[in-house]
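Here the complex is missing one protein chain, while the rest keep their positions.
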Amino acid sequence: MPRIAVGTEGEGGLDDVVSHRFGRAPKITIVDVDDGGKVVNVRVLDNPGASASGGAVVKAIQVLVNEGVDAVVGPAFGPNAQAILEEMKVVNLTIPEGTKVRDAVEAAMRELRSRA
Amino acid sequence: MVFEIAVASGKGGVGKSTLSSTIALHLKEKGYDVIAIDADADAPNLHLILEIESWEKTEPYADAWIAEIDYSKCTNCGRCLDECPFGAVGLVDGKFVINQVVCEGCLTCTLVCQDRAIKRRKVERGTIRLARTAYGFPLWTSELMPGRPNTGKLVTEVKNRAREMARDGTISVVDSAAGIGCQVVSSLAGANVAVLVAEPTATSLSDLKRVHTVAKQTLLPSALVINKYDVNPGFVEEVLRYARDENIDVLGMIPYDDHVPRAMAEMKPLVRLYPDAPASRALLEVAGKVEEIVRNWREWSIRHRPSRPASYMPIVIRPPQM
Partner (left out) sequence: MRAAIGVTGGKGGTGKSMVAVNVATLISREADLVLADLDAEGANDHILLGASLENEEPVKIMLPFIRYKDCIKCSACANVCDTGAIMMTREKLPMILPRLCDGCRSCLFVCPTNAILEGQRIVGYTYQTKVPARGGGSGSGDEDRGEGEATFTLVTGVLREGEEHTPPVVIAAKRRAANLAKDLLMVDTGAGTANHVAIALSGSRLAMAVTEPTPLGLHDLELILRVLEELGVEAWVIVNRWGIGSSDAIAGRIDEVARSHRATVKARIPYSRDVVDAYVKGVPIVSAMPDHEVTRIFSSLVRELLEVVRGRPEAM
């Protein structure tokens, strides 16, 4: 059952929007989706990267690793972050900022299924 | 979601603060919600250009650590001096002393001390302040205690504060420090566009190339303003050539103008005090171009993405055993 993470700007959750910058998004919304595409669980975590000095995106990615996230959805990551995500085996899917989280998750599921 | 404009240059004294304040004033006048951020934490100047109506908040910045030796436990083994990676421990009158100015607060000496005599503690390293300018927008500024490290962290903290108060569509104008170190990297991090300022001199071009390289490392699209172009017109072409090669959007050139230091002496923004001065007109034209970038950012940023992205590659030397 895929676990998808989104950096979110507001309170988090399915009705929030994708943040323009994952590393410094105030919250990370983690969504578990069953293979049928139905949302099974939604959690919102504080992003340690939001208040970090250097390496904000690193701290945010560590959360993804610790939480066993399979894919992170958001606008394009910088080259350093992309390399880390690859190393950590977290799939990176590009989606415009401002997209509603539930739409972003749906798009992510379609993408993951097409890659499978 | 905040739209961030970072103004940088590499070289000091080329007109970053004058340009930043002009951009902020112009955007505010055009109806945008603006926040100005002075990210030159060890020599902040923006509050001297933008008339301050009132200081709303002053907070101590206490997110820094230093190490301290408990002399009642210290047996003078000297391991702290041997192992300190930053040379912050000295021997003064037979006693080991940690230099407050150099100590970066890492954990090393606390770990190597055989007497467990060293502890870290949080110290106040500066202040973060919020001011209301006379132009209807706020200014976040910070001042680091002179001589101390960690300016990068302080800049990040100030930017985070500004982000907290931002609404959808807010534009923050970040006036960065000179150089390319942690302060500037923090200033550029998370920005949507880097507006770089240079004078037509070999020294300024050298520093421009360096700060632009840093901007490229995070795929930041850049624009360029050439200041005091008439002081050395023969060199302007060389600067423009670099901009062309690197796909940097040249926004305009500003002439040398005695009104600039005169306005500084009055501690008022140039474009308000002498709106018809040659430099003012040129600066306002540039500010207009910046507004266009804000309006068409997605398209503009694709057009001006670094033509030769240069991601940071560390140069490492493996240990002999590996």
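Think of it as A and B in the order they're written, each chain with its own count starting at 1.
As a working rule, a contact is a pair of C-beta atoms (placed from the backbone, for glycine too) under 8 Å apart; a residue touches a chain by one contact, two chains touch by 3 or more.
All of these numbers come straight from a predicted model, not from anything done at the bench.
Note that of B:Gly87, B:Gly136 or B:Pro309, the residue touching the chain absent from this view is B:Gly87. Screening B:Val214, B:Ile248 or B:Val294 for touch with the missing chain picks out B:Val214.
Summary of contacts with the chain left out: across B:Leu144, B:Val193, B:Ile226 or B:Leu251, the touching residue is B:Leu144. Of the options B:Val2, B:Ile98, B:Ala162 or B:Ala177, the residue whose C-beta touches the omitted chain is B:Ala177. Taking the complete complex into account, residues 52, 54-55, 58-59, 61-62, 65-66, 68, 80, 84, 87-89 of chain A touch the chain not shown. The chain not shown here touches chain B at positions 10-14, 17, 40-43, 45, 48-49, 83, 85-87, 101-102, 104-108, 111-112, 144, 146-149, 151-152, 177-185, 201-203, 206-207, 210, 213-214, 217, 231-232, 235, 258, 261-262, 264-265, 267, 312, 314-319, 321-322.
Note that only the chains that are shown with their structure count from here on.
Separating the centre of chain A from that of chain B, both taken as means of CA atoms, is a distance of 29 Å. Listing the residues of chain A that touch chain B in their complex gives 9, 19-21, 23-24, 50-54, 56, 76, 78-80, 97-98. In the complex of the two chains, the chain B residues touching chain A come out as 1, 150, 152-153, 156-157, 160, 163, 182, 185-186, 189-190, 217-219, 309, 311-312.
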